[in-house]
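All protein chains of the complex are present and in place, except for one that has been dropped.
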């Protein structure tokens, strides 16, 4: 009975058209051009590398994409247990009519060619959105992105601020900020004005969020103008050689100022908490980051108290932080649970984490899922994975364990899948 | 088959009369007088506030309880997914004949009036206990509670010691202690004697436990008399302005001394580990506390080694600490697993945590559940939630996975629900 119930609920959840509230899509080239764009996703390159494929074999910039796919396919066997691999097969089936059990050395070339043919259609990205039941996707834009050349009602800008908060000591980042704002910050006030210009630019282009990823040891706090003044002088003078103590001051000042601007411009501030960059220095591109799960949301206590008017959709990298997220969202009006991020975006952790949230956080304060994708084709299998798990939880923990009706369960599922995205990010279609 | 099995086991568990080993019941006013007492429970006010209800709208002391309920009901919609809300509906159904699906703007007044009528009966609290299958409940008494005017065989005193350990620098706490003991401590010996008087008073009134909640950074250790002497002088002189280093000494001294007294008076010492108070300073009453889950029971190593003769029923706030609790109770004879506390008192965490304990800790060393309630009506839905989860675990993980008979499973359930409460707290009826 439970499996039939799950299927019925899944079918209803799957009928919905969605907005994907966090992706890394390039709006000027949203879909893949060949299978190399798909198998080049770090989830495959890093797993293949982990299973034995030398990095050098796939990272030559002159490597032909088809040759690259061939080299990666050799290492799919050791990965074919992973959920990440299952996304690949599901894409191949749903988009390219693949019918074999596995992608292997015998059949990959035919798949490559079929995919290339389909992807070359003028309307391929629209077709992918349609098949994926997606109406719009949020982007992750560099702070100096011109935000031009695309439809912002489909590709919704989001101001990504990691470079500003953590890398402003770098001369090239300073230069990018100066160029983007046609100014040259040299004190707290002018830096704040420059940041404000970015918000103006982004909101002029229908941006709906500000976002950042944060290391486990970050604890936001305001800093005095005098201290910041010295730090700004230091980064302007010393660049990459700036003393770390000044860099920490800059991080805190910029982060706090961004939050003030989120308040002024009424943008939610997506916090993605817990990543350490470059832990495996010899890893493949985008496959070097890991984490220290010893992080606590109490580090954000001062921030969330200081900005009741700002909404913070919060993602955590480790499942062990999910109970804190659940509890903080249950107590703080401005904290929203936001998707299942990266290393927690696998079924066992999604199931445990989502179940905990669904039963203890107000239903209006939960955003179920985002794809985090780099190419449009990934939304379909990733959202399907989530919807299957959501259907399982609703079936087992609400209909069976708590005697909800199926209709109630489906309505709840719809709200976390779509309704709350619209409400939190103010992006009603 | 599994669902029928769960129901059969639940029915047997539910037939038992229980003792609730931890509540915040006021013995002089144990049950609710109106629905405002129920909806005023912090679980509802904090969730409603989190979902958008301004604190001011429900915290005016002159607010009429019916008006308050009306304002809270407006915000029940966004909470109706939560397990906390399900307790509310279950109370309405079981105590007041409520038959609708949801409590909403249309039906709440009728429910309010019906509840007020029922609650006005002279024997309402006895009726609630009877319907809830409760024989007795443990209280949480201030250290200067006179413990008079109630039946201590039904309302069992418990000496709560947070104020003594963490707030003795406050002049009003010193004054309360002086008054309660008709003395005036001014050195380690006289402070210990004053604390001893409290134990005498409480055990004279059939107290069965000493209890305290502890922040994540607390690590009990003994301190030298000389160091304490200086600290006592400091708090007597400086009060709220006492240097934090002295306050830490006082905390350690009082905590260690309380444990010595637990040994002398043969009282179990309930440790509730992991709460940070006042994290969300603008939260509603009792809705401001959260936690830092980075706590370890190794902080209690010295304590548990030093006091083998004291029994410590231990609760942990975060599910990520539950494995440590399981392991420490498996090794230390004096550590007992105790219920599912607060932010871990939701089904997903209870299920994971209880399953881990039930299969690895001696069956005689596990107390399944306590309600933590402020008003008697809450025991029924909270214990029912636990009993359903316990039945699920016993069915799936013992009868199905490990081929236990139903009778064995039920006997085990009875022991953690009732038998161990009697044995650990020496409160056989």
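Assorted remarks:
As written, the chain order gives the labels A and B, with residue 1 at the start of each chain.
The working rule: contacts are C-beta pairs under 8 Å (C-beta built on N, C-alpha and C of every residue); 3 or more make two chains touch, one makes a residue touch a chain.
The structure presented is a predicted model; accordingly, all values stated were derived computationally and were not measured.
Considering the full assembly, A:290 is the residue among A:154, A:223, A:290 or A:306 that touches the omitted chain.
Touch with the hidden chain on the side of chain A covers residues 3, 46-47, 49-52, 78-84, 86, 276, 279-283, 287-288, 290-294, 318-320, 343-344, 346-349, 352, 388, 392.
On the side of chain B, the interface with the absent chain consists of residues 294, 296-298, 301, 304-305, 308, 320-321, 323-324, 326-333, 352, 355-356, 358-365, 397, 400-402, 412, using the contact rule stated above.
Basically, only the chains that are shown with their structure count from here on.
In terms of their C-alpha centroids, the spacing between chain A and chain B amounts to 39 Å.
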